[in-house]
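The structure appears right after this line, and notes come after that.
A single protein chain has been omitted; all remaining protein chains appear in their positions.
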Amino acid sequence: MATPILSVEGLRTYFYLSGGVVKAVDGVSFTVNEDEVFCLVGETGCGKSVTSLSIMRLIDHPGIIEEGRVLYKGKDLLKLPESEMRKIRGREIAMVFQNPMRSLNPVFTIGDQIAEAPMTHFDVPSRDAWKTAIEFIAKVKMPDPEVRAKSYPHVLSGGMRQRSMIAMMISCEPSLLIADEPTTAVDVTIQAQLMDLLLEIKKRRKMSMMLITHNFGLVAETGDRAAVMYCGKVVEIGSVADIFREPLHPYTQGLMNCLPIGTQRKKELEVIPGTLASPVNPPEGCRFAPRCGFAMGECKLHEPPLTAGGKDRFVACHLYRS
Amino acid sequence: MGALARYAFKKVLIGIPVVVFVTLLLFLIMKQVPGDPIRMIAGERVTQERIDELRKSWGLDQPVYIQYFYWFAKVMTGDFGYSYVTRQPVSYLVWARLPYTLELTFPALVLSYVFGVPLGVIAALGRGKSRDYVTMGISSFFYSMPTYWLGLMLMLVFGLYLRWFPISGSTSGFESLVLPMLTFTLPFIAFSARIARTEMLEVLGEDYVRTAWAKGLPSTRVILRHALRNALIPVTVMFFLDLPWIIGGAVIVETVFSWPGMGSLLYKSILRLDYPVIQGVVFIIAILIVICNITGDIVSATLDPRIRVEPEKA
Amino acid sequence: MGDTLLQSNIFTSKRAITKIQAAIIVVIIVVGAIAGAYYYSSISQPTVQYKRTLIIAIPEEPENLDIQQVSWSNEIHDLVFQNTMNFDDKMNIVPDLATAAEFDGTSIVVHYSEDAKFSNGNPITAEALRDAMERYRTLSPYGSDYDTVKEVEIVDEHTARIVLTQPSTYVWLNDIPVVYGAIVDAKAAKDVGDAEFGLKPVGSGPYKVKEWIQGSQVVLERNDLYKTNLPFVENKGPNTYIDEVIIRFIPEDVTRLSEIEAGTVDIVRGVPVDAVAKLKTDPNVVMYESLTPGVEYIMINMKKPPLDDVRIRQAFNYAVDRDEIAMTLEGTVLPCHVYMSPSHLGYSDSQEELGKNTYPYNPDKAKSLLAEAGWTDTNNDGIVDKDGQPLSFSLMIPIDEPREKRIGPLLQSQFAKVGIRVEIREFDYRYIRDQTRHWNFELAGRFYSWHDPAGILPYLLHSEYGNYTYSNPEVDKLLEEDFLGALDTPAKTELYMKLTKMWLDDAPWVPLFVNREYTAVRKDVQGLHVMPPFATLFIQDARVIAPTGQQISPWASLLMNMVLFANLAYVTGRKDDS
Partner (left out) sequence: MLALKSFKETLLRLLQHRTSFAGLLIVLTIVVLAIGASVIAPRGYAETDPVNRLLPPSGQYFFGTDVLGRDLFSRIVYGARIALWVGLLVTFIEALMGVTLGIAAGYYSGIVDKAISAVTDMVWAFPPVVLALGVVTVIGPGLTQVVVAIAATSWPAFTRICRAKVQSLVNREFVLAARAIGETDSSIMARYLLPNLMPSILVVSTLVLPSAILYTTALSFLGFGAQPPTPDWGAILADGAAQLRIAPWIATFPGVFIVITALGFNLLGDGLRDILDPKLRI
């Protein structure tokens, strides 16, 4: 049933700072299938946002996409000329960013900013684009679309801004929507509404969605498949159900233990010892090894490759080799 | 716009005490200066009785606060008093020279904006590349250049050696304007370019610019519409706030080039301790500053729908 | 010449010329031709022609154009106003506006011709003189000049008698023959108000004010009603060769100098020290030289210990190497040891001889005088000291007197050689004058310039008139003899010789030098008279020959250069092709 729409292979994105090279994404591979919600999970700073920006080729100075392939419907996005890539952005792959406060241009109206994308991609006259904008504002369930279209972002609440953002991004009906922590910056009460809206749109338009989050709860509720990232690397991929039932990688296990899931009352939530490894000088071998309770001698020497750990499951850990 | 008008009116109200304060301060300071203006302007062949007579006829035997009160009351009617040295109305002296200063400073401002901002944007877009280094290197160079020295060197090369332009004065029309204006403009272009670059870099790193890219907009649209429009807000506000600084620079440039503007008038009047003229010039400058500040605020309010009431400038 | 270069290349080239290249060549030739024609037309104007405008560059803008409202006069006043009498080159008093004037010690009778008129057409009468003098008395800072005037009697419409309170030469020498005493149209002044009159005064000089562009220049136009009785000018009426005189204010020395070299001004006043030698050898420039009737000196505060000790003041006089100063100033000054200048009324060469013998350059003598006064260098730091205190003074230097400003540090090192430390403070001259009057100084660089010593020295050296720190009753008495009396020239000379001796003994000043004033004039300006004592310009007979080849405008030369450059670029470009 699964036709891949996007597959990322061996992606490496490094940032060249005067203090050293930050290997934010260091050999990441995964596949997003059509009509599914794929989750990229990990702690803050693990490289999941950089991965999504690399897919869109929105990496800024001083970052550079070093190597890898990003196959979208069979085309390697990293090899496309910039002009072709522009046609992909917004039209084929759209992206909702995490901070609605800052992701909307303060000096233009909402309608203006939404209308821009159809104007660019479909070459429609501005009056029609404006109508489209109002239509999409209605679709994201904002009251008074006509009035809202003329508002500047700063008069809107966080939730309303994120709705405008979503409207802006789906206005060209993309095939893949990347949502980078779409609900982190809004009130808890709004979070669920927004998530429902996204899923509803996804369902109605038969889009694929790549959800980037640090929130395992959210993954459990919405995700079809998930990849867990740690320090610029994918450590585990599998269906959400599988991962939650039986996490393979010690890091995933650690994360699970931090969660108060369902009714399984634990006496205490566990904590993963140590701190996130530095992406500038990552430890030799497995990057999780210094914090890992199961670390063996080999872990400190060789990096474990991502290998099959079951049906449709992959894990990067020496425990599951042999 | 009604709100904007109210806002402007409020700003003007705040401006008035500023002008009063500045001129009063100056008035008091001037009275502390050692030296008797009447004696200073009178020549050698003058007796003490004659000086006392003159002092009385100038009203300088009155207490300071009365002098200030008279002065301010007269200023309200457009009368700035008479110069001690030339015995002419100060308003005449100032108005005769204001056009020259504007002729010099206004093009300098416009040019610094017209050339400086694009240079800054080019440098910002090519961050870390050679054009960034070249643009910023050159602008750092001019930014570090004392204006009087730049003026002298331009004079030496284009006035004395090449004889392309008159060396100084204002009597050869546009040709006399070229060198002083260049002297004025180059450091300000450099200054604007630096600011524009900083602001542009700041804006280019903003999330909303990334959003614009993510929408698949062409780069010209992203840069010129989304980024530049935002970067221009602080740059433009700073542009208005810099006007008084340009007038400060005018003192030096006008003195170097014998340009008959307000700056050289101020310089000369300070040397001669010609208080009424100093007062007049400073009053005009204070008014200009207040106007610039208000204009800056209003412009920023117009450009920025969020209406930053307190524009950043540092 | 660009064209020939190009032609030779086009016609020797064997390669075919494309349309674009042809178009470029045509454009270049056309532009070149226009520029060439422009250049040619500008150099081939008729040769015998007079320039109708005379341009004079002066260093400083006048305070005011009304002579009765200024503390110093300049070239504009000399042209706009007409002295009642004037000086000839021998310093004799000769008629100017007045047909004649008689001075008998207690009164001055002034005769005007019947058709004498102000530039606005109002008649110049005895009454006008009386009104003008009355206005001067109340308005001018020098109004006290007329303290010795009892009244102005109107003898008839064109004859006035100025009756003095006592026998005195003061008004006769210090007002009648100088521009301050020139008649102004007091009625017109009353009509427009003094401020307005200051911008556009009415006098009877050869030119009248057309326009004053503040900070830049004054434009004068010919006064067609002008008439003079000056014996040394041939043309006694308006100068029909010169319609306008433009007086430009150019404070920067470099600029003023460059303007005359470039021929953009005809006459430069206040030629800077560095330029004198160069201009003297310039074939296009004639230099007029005159000695200022005044001295540049250091005034000493005699009320401030230890400067009240005459030995220290004398030590200063010995310590100054006036020849070194004159050399540093490129010979533009005359070393001076006394209190008067050779161009003064009442000066004699024996004054300077006495001064030179009294205070030759002698640092050893200076040191021994200091030692005598108890100042020796006990701690070997090069500065003499007494009771642990080094001998140190502040010296105010006028920032607007280029010669004194220039030698300030030199004086400092000359004084350092005899063990006196001097710290320089630069101020505007007017400020220094004010501070010295208030005795608020130690040493101050000063100067004066006035032709009659009786009109200036009492204000500087008399204990009451000037109220400076010097006071010597004997000197006061002698000064009063001339200031309040009516001495003839030999008596005057004898008097000032006596005074010179007293001044040298008391040493209230350190005289430094007498300025040579230079006026640089383009050779094209003919018939100019430059007269003592203030090197006044008389342009009644002057005419300006228009130069044969006009200056090329900078834009034209820029264009020419561009054409040349384009041609060269094209030629070199073609060479690379083949």
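As written, the chain order gives the labels A, B and C, with residue 1 at the start of each chain.
Just so it is clear, contacts are C-beta pairs under 8 Å (C-beta built on N, C-alpha and C of every residue); 3 or more make two chains touch, one makes a residue touch a chain.
If you're wondering where the values come from, they're calculated on a predicted model, not measured in any experiment.
**Student:** Given the contact definition stated above, which residue among B:41, B:252 or B:277 touches the chain not shown here?
**Tutor:** Considering the complete complex, B:252 is the one touching the chain left out.
**Student:** Just one of C:243, C:289, C:426 or C:476 touches the chain that is missing; which is it?
**Tutor:** C:426
**Student:** One chain isn't shown here. Among C:60, C:309 or C:324, which residue touches it?
**Tutor:** Checking each option in C:60, C:309 or C:324, the one touching the absent chain turns out to be C:324.
**Student:** Can you list where subunit C touches the absent chain?
**Tutor:** Residues of subunit C in contact with the hidden chain: 252-254, 257-258, 272, 274-275, 278, 324, 327-328, 397, 399, 402, 406-410, 412-413, 423-427.
**Student:** List the subunit B residues touching the unshown chain?
**Tutor:** 18, 21-22, 26, 29-30, 32-34, 133, 136-137, 140-141, 143-149, 152-153, 155-156, 160, 198, 202, 234, 241, 244-245, 247-249, 251-252, 255-256, 266-267, 270, 273, 278, 282, 285, 289, 292-293, 312-314
Just so we're on the same page, only the chains that are shown with their structure count from here on.
**Student:** Select the chain at the greatest separation from subunit C, using centres from the mean of Cα atoms.
**Tutor:** For subunit C, the chain whose C-alpha mean is farthest off is A.
**Student:** Between subunit B and subunit C, what distance separates the C-alpha centroids? Give it in angstrom.
**Tutor:** 35
**Student:** Just give me the whole-number Å value for how far the CA centre of subunit A lies from that of subunit B.
**Tutor:** Measuring from centre to centre gives 51 Å for this pair.
**Student:** Which subunit B residues qualify as touching subunit A in the complex?
**Tutor:** For this pair, the touching residues of subunit B are 127-128, 204-219, 221, 226, 229-230, 233, 303-306.
**Student:** For the complex, which residues does subunit B have touching subunit C?
**Tutor:** 34-36, 39-50, 54, 82, 85-89, 92-93, 96-97, 100, 155, 159-160, 163-171, 175, 256, 258-261, 264-265, 271-273
**Student:** Write out the stretch or stretches of subunit C touching subunit B in their complex.
**Tutor:** 63-64, 69, 71-72, 141-145, 174, 194-195, 198-199, 213-217, 248-252, 254-255, 258-259, 262, 264, 399-400, 428, 430-431, 433-435, 437-438, 440, 448, 450, 455-456, 459-460, 465, 467, 554-555, 557-558
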